[in-house]
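Every protein chain except one is present and positioned as in the full complex.
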Amino acid sequence: MSLEKKYPKEVKQLLAKYPPEHKRSAVMPLLYLAQREEGYITREAMQDIARILEITETEVASIVGFYTLYHDKKEGKYRMQVCTDLPCALRGADEFLDNLCANLGIKVGETTEDGLVTLESVMCLAACDRAPMFQTQGPRRHQVSRVHDRGPHHGIGRGVEEE
Amino acid sequence: MTHILLRHRDIPDINTLNVYKKNGGFAAFKKAVTKMKPAEVTEVVKNSGLRGRGGAGFPTGMKWAFIDKNNWPHYVVANADESEPGTFKDREIMEGNPFQFLEGVAIASYAIGANAAYVYLRGEFWELAAFLDEKIAEMEEAGYLGEDLFGTDYSLKIYTHLGAGAYICGEETALLESLEGKRGQPRVRPPFPPSYGLYGKPTIVNNVETLTNVPLILANGADWYKSMGTVDSAGVKIFSLSGRVRKPGNYELPFGTTFRQLIYEYGMGIQEGRPVKAIMPAGASSSLIAVDDKVLDTPMDYAAVRTLGADLGSASVIVLDDTVSMDWVVNKTIHFFKHESCGKCTTCREGNYWMRNLTERIHSGKGTGADVDLLLNVAKQMQGKCLCALGEFSTMAVVTGIERFPQDFKQAVRSNS
Partner (left out) sequence: MTKQVSLTINGKQITVPDGTLVVDAAKMAGIDIPVFCHHPKLEPVGMCRMCLVEIGRPMLDRNTGQVVMENGQPKIQFMPKLETACTNRVSEGMVVMTVSDNAKEGQRGTVELLLTSHPLDCPICDKGGECPLQNLTMQFGPGKSRFLYDEKLHLEKQVPLGELIWLDRERCIQCARCIRFQDEIAGEAVLGFDERGRNTQIISLSDPGFDSVFSGNTTDICPVGALTTADFRFGARPWELKAQASICTQCPVGCNTTLNTRREAKAGGEIVVKRVMPRQNEEVNEIWLCDKGRFAYHYTENKKRLTRPLVRKDDKLARASWDAAAKFAAEKFSANKKDFVVLASGRLANEDLFNLKSLADTVGGRAILYSDMGGGGLTRLAGVGAGTNIGAMGAGDAILVVASDLYEEAPIWWCARQTSRRPRRDVDRCQPAPDQTGPLCEVRHPLCLRRRSKNHPRL
């Protein structure tokens, strides 16, 4: 089903944020909308968005490619995004990530066998005082979680589902 | 000290409309709209000496006065992209004291005659955007946003817009491109946003912290604000303290507070009581300052920090102790910049790729002295030749790291030299 059919109300609300002659501005929120269910953006969704905004599919795809929070491939249902940037790394982020890899049995960039978690190492999340920590991204209305600063022994890898 | 920006630390529940109102909330906005001309508002802000908190420190009132009055409509865009490694103040402001920030947006909008304002938040602030949406709805409900405000013909709407993971979108013209639904890549400047901004219309882009200062400046006057801080840098600043300190966090302090006070009084000193080796006062974009007593006793304001061969920027103070080697630091920062380079200009796109190869080689012990020289040379070759400041930022830690901490790099390549 097309995006407009599935989410008529949301599409309308998002378009209303921007001047009608600049509806292209809605491309980012529409991409999040498209990512809500599967956790990634399908070709069909890109076509829908191109149609709604009267731009080309290539233009939509080049937005998807530019920003790191949009994904065009199916990977783990949840993405654990661990910050390993300088301030966090000064407070043990790299070790935290190593432990996490060991606990989950995967390397950075890989997905657990059950398809639940993909592990990513990301840049500063604007919460450096709470290092080490991570956020999760997944299919749901609020796609990006708040940051979690639980240590590595709190069953991470299990509990994400409820977030 | 009572807070001016982080008021939620003094006043519980100030993030609810009623508590905010009870504490003087929206009085400044009302006063502006009903009793002041837009130019008068700008004048007060100008006189207060408020400078941009997003990094460049540009005088805020002066920026507002630059708005092109022959081209309409105007827009205000709040820069809530907060992506500089080591910066986490805007997050706390918006979470804790959202109405004061939104009131600041509203006053700025009135001052430049904008009827629409956007808050551009980094994608990682998803929950925060939803939270702000609620707060905006409450303000509309209460008659602080919408049509014909306070019985005048002034109307204003505020919208949130989420980015999606791109540090470069903090750069104001890249932010505007992103808001227009394009790839977040910087524009050639000039023209600057006050003449050519969102949708090609005059636009004021201000940082969250900058705008959050505005309601109290309007309420208490320019002189009150100027009475805090230093001659060069008026008022208070939120210092985001991170790295090897015992107590990292946000500290709202007057400009002129020394590094020593910040690190030892507020940050409770260094972990395991070790000495400070270096400071990056403006996040990963900073120059590395080699620390001695003189540095620690330097007051933190825009001018004084410059005397140390660095910029205060967004005042995201990353503290490095003597266990940290600069080749590791530089490798980290270059990883960041290579990842965040937008790819638009050759210098930054190719330069960071090259530097990443070099820092990686040096840090992993496979480098030689010649690699260090080359790294320094490439960084210097990039300086002054990039389309936007990101490319310049990427070279800062490299150049100052190698020049001010040569020993660390010699050590890193010793097995091959």
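Letters A and B name the chains as they come in the text, with residue numbers starting at 1 for each one.
In this text, a contact is a pair of C-beta atoms (placed from the backbone, for glycine too) under 8 Å apart; a residue touches a chain by one contact, two chains touch by 3 or more.
Since the model is a prediction, treat every value here as computed from it, not as a measurement.
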Sole residue of A:Glu4, A:Glu59, A:Asp94 or A:Glu110 that reaches the chain not shown, by the stated touch rule: A:Glu59
From B:Arg53, B:Lys277, B:Lys338 or B:His363, residue that would touch the chain that is not displayed: B:Lys338
For subunit A, residues in touch with the removed chain: 21-22, 43, 46, 54-59, 61-62, 65-66
Subunit B, residues in touch with the chain not shown (by the definition above): 166, 180, 183, 188, 196, 199-200, 338-347, 349-354, 357, 374, 381-382, 384-387
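In this text, only the chains that are shown with their structure count from here on.
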Chain centre separation in whole Å, for subunit B relative to subunit A (CA means): 24
Subunit A residues touching subunit B - in the complex, by the definition given at the top: 17-19, 22, 24-29, 31-32, 53, 55, 62-63, 66-70, 85-87, 89-91, 122-129, 131, 135, 142-146
Residues of subunit B defined as touching subunit A within the complex: 82-88, 90-91, 122-127, 130, 159, 161-167, 178-184, 199, 240-244, 248-250, 284, 316, 318, 320, 324, 329, 332-333, 336, 339-340, 342
